[in-house]
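Of the protein chains in this complex, one is absent; all others appear in place.
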Amino acid sequence: MRIDGFTDHACLIVSGPDKEGIVAAVTALLARHGGNIVSLDQHSTDPIGGDFFQRVVFHREGLGESLGELEADLASTLEPLGMTWILRDVSIPKRMAILASIEDHCLLDLLWRHRRGSLPVEIPLVISNHTHTAEDVAAFGVPFVHVPSQKGQDKSESEAQILRHLAEADVDFVVLARYMQILSGDFLQKVGVPVINIHHSFLPAFIGANPYQKAKDRGVKLIGATAHYVTEDLDEGPIIEQDVVRVTHADSTPELRRRGADVERAVLSRAVLWHAQDRVIRSGNHTIVF
Amino acid sequence: MRIDGFTDHACLIVSGPDKEGIVAAVTALLARHGGNIVSLDQHSTDPIGGDFFQRVVFHREGLGESLGELEADLASTLEPLGMTWILRDVSIPKRMAILASIEDHCLLDLLWRHRRGSLPVEIPLVISNHTHTAEDVAAFGVPFVHVPSQKGQDKSESEAQILRHLAEADVDFVVLARYMQILSGDFLQKVGVPVINIHHSFLPAFIGANPYQKAKDRGVKLIGATAHYVTEDLDEGPIIEQDVVRVTHADSTPELRRRGADVERAVLSRAVLWHAQDRVIRSGNHTIVF
Amino acid sequence: MRIDGFTDHACLIVSGPDKEGIVAAVTALLARHGGNIVSLDQHSTDPIGGDFFQRVVFHREGLGESLGELEADLASTLEPLGMTWILRDVSIPKRMAILASIEDHCLLDLLWRHRRGSLPVEIPLVISNHTHTAEDVAAFGVPFVHVPSQKGQDKSESEAQILRHLAEADVDFVVLARYMQILSGDFLQKVGVPVINIHHSFLPAFIGANPYQKAKDRGVKLIGATAHYVTEDLDEGPIIEQDVVRVTHADSTPELRRRGADVERAVLSRAVLWHAQDRVIRSGNHTIVF
Partner (left out) sequence: MRIDGFTDHACLIVSGPDKEGIVAAVTALLARHGGNIVSLDQHSTDPIGGDFFQRVVFHREGLGESLGELEADLASTLEPLGMTWILRDVSIPKRMAILASIEDHCLLDLLWRHRRGSLPVEIPLVISNHTHTAEDVAAFGVPFVHVPSQKGQDKSESEAQILRHLAEADVDFVVLARYMQILSGDFLQKVGVPVINIHHSFLPAFIGANPYQKAKDRGVKLIGATAHYVTEDLDEGPIIEQDVVRVTHADSTPELRRRGADVERAVLSRAVLWHAQDRVIRSGNHTIVF
């Protein structure tokens, strides 16, 4: 599968210690290789002694044949400056696995956006610890795998199964679409690809279970959702996107859940889109979103 | 001073255990006394065994002379049902004191809205622990009092001074417009009127000092502000209003402060307006905002 | 089909010329019949000589048997005052038909919300002038009818077919979920039930065809969507709900379409929910939304 309209387009991410002339060095290198810059974003945490981040999308006729030379030049130019870089052919979609549970709204929204052509990914696999979305997933032509997992039970076996499925499907990243199971540190170390979660609160408010009930108990006037990369610290990973919706005293906890579900799927879909487009760069516990 | 357009208008707040026929009882009582209902809001936490809250604004020709009879009837009708009630002449503005410190944005915004006729209150007093807004406050024709108070110092004397000033000014409520000093439990017990604070974060996220720095450190994508009634538990009182604004990785902490200041003054001014209009009812640690 | 949790609940809508004592008259009437008010909203365009609107939801044990007496009492009480009224058993869902075309986002969102239990309606019928959503609609267990209709062709036959299907399905209202065909005045007169449309702009900006292209051409910084009741004047009917999303110079027209689609389905679903709950009252070319 190739993404329409992006033949011969590449995305280059450069990061490292900020220094004079780095933008010029990168753009000159691309010009030498016949690359025409389509978009360029850069950010420096501090021009003096800060960290530098750059995302460049460029077009280069016959990109495939030139990648080897380009990569060699990038390595010899950037690595002496202490910069790291990633070059990716934009026409090749990332492979995304979705882990889901009982709630279907985030799962179906991602599948529907994908079918509609709005998410430039391949979805080789949906894994759920429940079976009741199996038919819906099948209707989208996406393979569905049931791996039971319950709170309070030992998860080492189910996590091992999930890891096997992810490895077989050769995925580039994993999305927890309201998966509701806490993944072990061991799993996160072994999975080897980014894992994006949607948490149903405006983090850092209401970490952990039952955030809508906690929001009701606290009497907040806005509820929210947060998409973030998963780390071993529950709900503490780098935030990619957040949004909120207004609520009132008249909204019951189930009504908060209903309204929050719309925010969750919107926030998650934006985070997934941006990750798929290489717009999100992790920097410690922060993200730069270009 | 009287508020234009509200001659002979009263606001009745009723609350207590929900029971059948309570709305009919109240509206029939008002009809008997010649009151014409202008607006009516009600809320029940649960029709069976929940708490009931009602706000009625009504017009009654010659309200002043009829208040005594009306109050007697309300007492004999509602108190046997276990309901509490407050009746207020809407044309009489509440008296509001503002406590401020170095930052002027919330203070000046309230004074400006008041002068513009958008805040139905009287402002007999601004108290600040700094002097540098004295001239601005004077330009609005509002009395300014300087009561020094610094972090880390004993505040019993400054709090006692503030209490004396508030009592002399006979205020109905107090607004902390980025006052930045923590008021003691002793002060809150003695002040005897509601105290509204603006906290510069989206509570319950970032309780306490330096919320913008904490927001930057956590890497959130939205920052916010919260207006709430002050209780002895710091930043834990009933929330009246909240709002947020979008930020990015590119916004520095000073930029968060600058953008947050706009949210703070907007949120505080809405909370003050609603409190002044008797639209906010406290219920435990929640508010009902009609 | 009955809506869970609303057994013995009724919704009463009263409207007409505002006059003293009308709220008391209605609430006393309900109290006489053993109705316990669950929620009450009222609005007056002007206490003196304006129009009055009220929505009351009440619980009455054994509602079914009492409806006859209640209706007789409402007629004899309200009609002499020039008030009109509608009484509806809240537990009986309204029957909604959806008319759709090529774009599936609004259609599928409504079907999905309905299946999830978030839309208190029955959906006896989806009519489309294209066939390619037939399978998706079938997967939701909803009857699908194909009635071809193209721009520029005579539509009297297709409209007649649609009217027959709507009559057979005995629908209470019709939703145009990006139907994209202009319905004739003749159709609107004959259909006899409210028709809700979603227009893909922030009305009254960008009336008519291709609003996203017009928005791009004008260089707006926000795009929006509007749900409204359909009248013979294109895009001029009473507005039920609107919302917007921020865009930039970098967003192409297809990107505006993609982002706008999310706003459209959100706005339409809110409008449909509120209509289904009898929260929307038409008043001339305005709506009151309680």
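Chains here go by letter, A, B and C, matching the order in which they are written, and residues are numbered from 1 within each.
Operating definition for what follows: a residue touches a chain if its C-beta (ideal position, glycine included) is under 8 Å from a C-beta of that chain, and two chains touch if they have at least 3 such contacts.
Being a predicted model, the structure only gives us computed values, none of them experimental.
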Given B:139, B:167, B:182 or B:209, the one touching the chain that is not displayed: B:139
Sole residue of A:3, A:37 or A:81 that reaches the chain not shown, by the stated touch rule: A:37
Absent chain, residues of chain A that touch it: 20-25, 27-28, 30-31, 34, 36-44, 47, 59
Residues of chain C (touch criterion as defined above) contacting the omitted chain: 43, 202-206, 218-222, 224, 238-244, 248-250, 285-289
Residues of chain B (touch criterion as defined above) contacting the omitted chain: 104-105, 108, 112, 116, 118, 136, 139, 258, 262, 266
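What we mean here is this: only the chains that are shown with their structure count from here on.
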Chain B and chain C: spacing of chain centres that average the CA atoms, whole Å: 37
Where chain A touches two or more other chains at once, by residue number: none
